[in-house]
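The structure that follows is given in the form of structure tokens.
A single protein chain has been omitted; all remaining protein chains appear in their positions.
Letters A and B mark the chains as written, and numbering starts fresh at 1 in each.
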Amino acid sequence: MSNPFKVLYYVNQFFGQVGGEEKAGIEPFYKEEKIGPAAGFEALLEGEGTVVGTLVCGDNYFNEHNKEAFTFIMDTIKAVKPDLVVTGPAFNAGRYGMACGEIAAKVTEELGIPTLSGMYKENPGLDTCVSKVIVVSTPDSAAGMRTALPTMAKIARKLAKGEELGAPEAEGYIPQGRRLTVFSDKRGSKRAVEMLLARLNDQAFETELPMPQFDRVDPAAAIKDLSKATIALVTSGGIVPFGNPDRIQSASAQKWGKYNIAAAAALKGAYYTIHGGYDPVYANETPDRVAPLDVMKTLEKEGVIGKVYDYFYTTTGTGTAVGNSMKFGTEIGAELKAAGVDGVILTST
Amino acid sequence: MSYRIVTNNPSVRESYNSNNIIFIDGSYEDVLIKVRDLVHSGVELIDSPLGASIRMLLSPYRSILVGTERQAMNMDQILIIEQSILNYRTLTQRRKAEPEHANDYAVVDKELLKASIQAYEDMNCPTHSKFTGGEFLETRA
Partner (left out) sequence: MKLELRKIQIKDVVFGEKMEVNGGVLSINKDQLVAKLMEDHRVKEIKVDLAKPGEKTRIIPVKDCIEPRVKIEGEGKGFPGVTGKMVPLGDGKVNVLDGAAVVTIGDIVGFQEGVVDMWGEGAKWTPFSKTFNIVVDIIPVEGLEPHVHEETVRIAGLKAAEVIGEAGRYAEPTHVEVFEMGNHAEESAKYPNLPKVLYVEMLISQGLLHDGYIYGVNSQKILPTLIHPNEELDGAVISGNCVAACDKITTYQHQNNSAILDLYAEHGKTINFLGVILTPELTTLEGKFRTCDYTAKLCTMMGADGVIVSEEGYGNPDSDLLMICKRLEKNGIKTVLITDECSGWDGMSQPLADTTKEAVAVVSAGNVSHVVTLEPADRVIGSAKAISTLAGGWDGSLSEDGSIKCELNAVIGATSEIGYHNCTVKLY
């Protein structure tokens, strides 16, 4: 057998045995050791591969100093020249999942090295990488390490040897969204008849072409008299006060912020953008371009609208999980309704 | 006879009254975009914007029937034309132009237009359509 393939393993501060939440801001480091799950992972490779080292980075540091983190990570990987890079498994941890996903995607795209990760199917980090990276399907908590690691190891051996993977359900990874044309043992009309019989007899069946699901919400009734209405300003454009006091994430937001703008004539001069999904130059110059408080205040003065609501709500849209977005919308909506707000200008980017 | 033809097909332009023609000096996609602009401004979309065969989607020429006056915006028609543009782009990504077949495509496009006009005239529809299609995909820019 040829030389064992070299694996570089990435974990966060917790799995890297540095500490918990309080250590989430640590800078990345690399050790030529097998830290945390990397050790167990190597054992499962059964001699076909070895873990040459472990990269560790704090989840918060990765999200808040993304550029610096990446410089270190990519330089390290380029120097080590592994045959395979493994990140996670992140289970359902959002920030960790984002890091695992972004790193795996970038490594595979820019360095052409195969990558592998593991996440729970609802982890927001999945969207950043699933089409480019094989992500093993794991349970939603770290208790699932016992089942996740063996599956990851099995797939790692195939990836490193350039072997083709079978279907997602068979191999244990999350479908990448690629629809592949293959041959069936039955012709299409036979499959259709069988599907119809299943439906007619109330039996289970599986469609071959799932329709995308849309979450349709009925719009509220139109505002009858705008000149008497209170209108709130809400944005997903990541506009926050200087310094980002509430540490809203640049991507995959886990929270929203609420700021008093009753006295302000505009956002300019006190707000800037932390949104990771667009070129920030013009938004930093004049944040009202993204969330037009200046215009709203003018309309208020002119009597076109009754009043601009005292509070401005903000979060970041890019990479934010649908589940979180729904949660934020419900929470912010509840506050606005309780405050008697009549309408909302919601801007996105 | 209350229709107009949005087209980039020169042989169509030659065959019909110029009052009924909105000629686009551009590509198939430019024709779709013009139709989109018209539908947004309330002009009725009479024809399906895309053809029924993949081959005709690769045609450089396209002729589409639209109405004459501006009426209220029809959301479903807007979705149809917007979605057609997206589908057109997906299908034609990476396909090259086939200038050697341009004439043949022009002929077939004209014939298909004739059939469309015939169908429209057979129907005698004075008011705009209440077409409701499926639910269209959200535009992902």
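We take it that a contact is a pair of C-beta atoms (placed from the backbone, for glycine too) under 8 Å apart; a residue touches a chain by one contact, two chains touch by 3 or more.
What you see is a predicted model, and the numbers here were worked out from it, not measured in a lab.
Visitor: Among A:Asn3, A:Ser189, A:Asn260 or A:Thr330, which one touches the chain that has been omitted from the display?
Guide: A:Ser189
Visitor: Please identify, in ascending order, the residues of chain A that touch the omitted chain?
Guide: Residues of chain A in touch with the missing chain: 131, 167-168, 175-193, 195-197, 199-200, 205, 207-209, 211-214.
Visitor: Please identify, in ascending order, the residues of chain B that touch the omitted chain?
Guide: 45-58, 65, 77, 80, 83-84, 87, 90-91, 93-96, 98, 100-101, 104-105, 107-108, 111-116, 118-120, 123, 125, 129-137
We take it that only the chains that are shown with their structure count from here on.
Visitor: Starting from the mean Cα coordinates of chain A and chain B, work out the distance between those two points in Å.
Guide: Centres of chain A and chain B (C-alpha means) sit 39 Å apart.
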